[in-house]
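Shown here: the complex without one of its protein chains, the others still in place.
Just so it is clear, A, B, C, D and E label the chains in written order, and each chain counts residues from 1 on its own.
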Amino acid sequence: MEPWEEDGPEVVKRFMYVNRRAPYGTIYALECLEVVLIAAAFDQDVSVVFVDDGVCQLKKDQDTTAIGMKNFSNTYRALDDYDVEKIYVEKESLEARGLTEEDLIIPVEVLAADQLGDIMAQQDVVISS
Amino acid sequence: MEPWEEDGPEVVKRFMYVNRRAPYGTIYALECLEVVLIAAAFDQDVSVVFVDDGVCQLKKDQDTTAIGMKNFSNTYRALDDYDVEKIYVEKESLEARGLTEEDLIIPVEVLAADQLGDIMAQQDVVISS
Amino acid sequence: MKLAILVNEGPFTHQASDSAYRFAEAAIAKGHEIGRVFFYNDGVFNANKLSEPQTDDRNLVALWAELGQENGIDLVVCIAAALRRGIKEEILKEGFRISGLGQLVEAGIENDRLVVFGD
Amino acid sequence: MKLAILVNEGPFTHQASDSAYRFAEAAIAKGHEIGRVFFYNDGVFNANKLSEPQTDDRNLVALWAELGQENGIDLVVCIAAALRRGIKEEILKEGFRISGLGQLVEAGIENDRLVVFGD
Amino acid sequence: MSTMLHLINKSPFDRNALDTCLRLAKTGSSVLLLEDGVYAAMSGGSYAKAVSDRMGELTFYVLGPDVSARGLDDKPLIDGIDVVDYGGFVDLVVEHETAQSWL
Partner (left out) sequence: MSTMLHLINKSPFDRNALDTCLRLAKTGSSVLLLEDGVYAAMSGGSYAKAVSDRMGELTFYVLGPDVSARGLDDKPLIDGIDVVDYGGFVDLVVEHETAQSWL
């Protein structure tokens, strides 16, 4: 059953969170993740997209000891606990950066730009940062 | 006479201020100009470079009425009063943006990348923003 | 129509807050309602009442507060983003309130559109 | 050698202040002197004593102040950039001082190197 | 499918936001160029071809106040781009079901 078919009169909207930035160089990756974790509690239809340098947020084996910043990459693993299951990564972005699905810290759905565009076009609310 | 040949034992350094951002979209153009105007009082060898979107800072006929921000483009005209005379604009950057020397609010020296690189390589202090 | 706005940058370094303000003003002039403006990331700096621009420059902190008061707009500053950046009640401009990230999601749900302004 | 540092961004949104801090720490460890750290643009937010990061995160405002005090480093916040952004004496972290842009130029003149960290 | 309004506020010379938007935006959606994004609307710029190439599939708008601020009123726009003011920006947001900012 799709979320919008669930019981009750409440409207379910499709929310998409778009990540296009690398981690650590800017705080956007971390602060977007904080929004997604809150959003998961709202019973809306949530999806999270990683495109361009955003795909680098999911790279395995991040070790921030020497830069002194908090390593938040394990928090992506919590998305599943919060029932955030629609996690899309753009294939072209991975390839341009020499990364593959095996490099990522969580299971994701890798989509070509054309397919990802189709999903983006179906959203009600798009939050980028 | 070159600045470093002037009287007194004081060392004269070559300071270059590099502008690579468009105006208004970010404050860097304005705040860099504020530094240059202060720097002019220090009797050092000052040059100002406009490259990439930085060349757009010098476009004539800026009118910020409708965006409600302060139009600071006339302040570039003050550079001459402050004896800041080494103002370099990269030719390739102008061309890529469909601009010519005639579009600019002040007289400048337009240099090809190769020549501009030579001048950059001679600086003691490079301040970018 | 009910519109919500998300502002991700402060009042000076990027044009985002200026654009958001002009957009809000124009929407109100056209008879739309601004259901909420949510300030996130460096956007929390828009609520710093100590901000003192040059006298010939616009004062976005004051402009947002006035627009909010005149039109009953809910101006919400994210508490998590504000805490780490040192925007606290003691320097919060009147007209803004500090609250949680849930208010952003709620704004997305309850308004017909959400428009994001950032870097 | 005498090194000066220019920090153009605040302590959270960009890594600039982190990198500058690690660089300063390493320079001191190697026996160099940090002649001045100048905070410009959004860099002035590094001096906001109200900043309260999460407990498991680094606190750059405190780290800069400590590094400055332990090593006698002059931490200068640009008055023009600070005024418009609402960083004033009342919220200035101890160890920083507010002064004019001339201090940046002077830092460039009096130190052997000036390294810029920004966005 | 929602009708999408894509917002681009970055210079195409400095950032990849417009490139990615043009790669992912579906035929029938609209693109509004604002802030430093207006440089993508200039017909004399080296980015003009990337925009012109999708002119048949996407509808392009540019925010006039940002064009004027940057002194570009005397520079020709790419054929087919409509100029709007902040009121027109609001209308575009209202007319499209979703607004997506490419930050």
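Points worth noting:
Going forward, a contact is a pair of C-beta atoms (placed from the backbone, for glycine too) under 8 Å apart; a residue touches a chain by one contact, two chains touch by 3 or more.
Quick caveat: nothing in here was measured; it's all calculated off a predicted structure.
For the omitted chain, the shown partners it touches in the full complex are A, B, D, E.
Although one chain is not displayed, subunit D still touches it through residues 1, 3, 8, 15-16, 19, 22-23, 25-27, 29-30, 32, 113-119. Listed by residue number, the positions of subunit B touching the unshown chain are 18, 20, 28, 51-52, 92, 113, 116-118, 120-126, 128-129. The chain not displayed touches subunit E at residues 13-16.
One rule holds for everything that comes next: only the chains that are shown with their structure count from here on.
Common neighbours of subunit C and subunit D, by the contact definition above: A, B. The chains that touch subunit A as well as subunit B are C, D, E.
Seen from the C-alpha centroid of subunit B, the farthest chain centroid is that of A. Between A-D and C-E, more contacting C-beta pairs join the chains of C-E.
Centre-to-centre spacing of subunit B and subunit D amounts to 25 Å, using the average Cα coordinate of each chain. With each centre defined as the average position of its C-alpha atoms, the distance from subunit B to subunit E rounds to 29 Å. Subunit C has its Cα centroid 34 Å from the Cα centroid of subunit B. Each of residues 27-28, 125-126, 128-129 in subunit A touches at least two other chains. Among all residues of subunit C, those that touch two or more other chains are 8, 12-13, 15, 19, 22, 41, 54, 57, 114, 116, 118-119. Looking at which chains touch one another, you get A-C, A-D, A-E, B-C, B-D, B-E, C-D, C-E.
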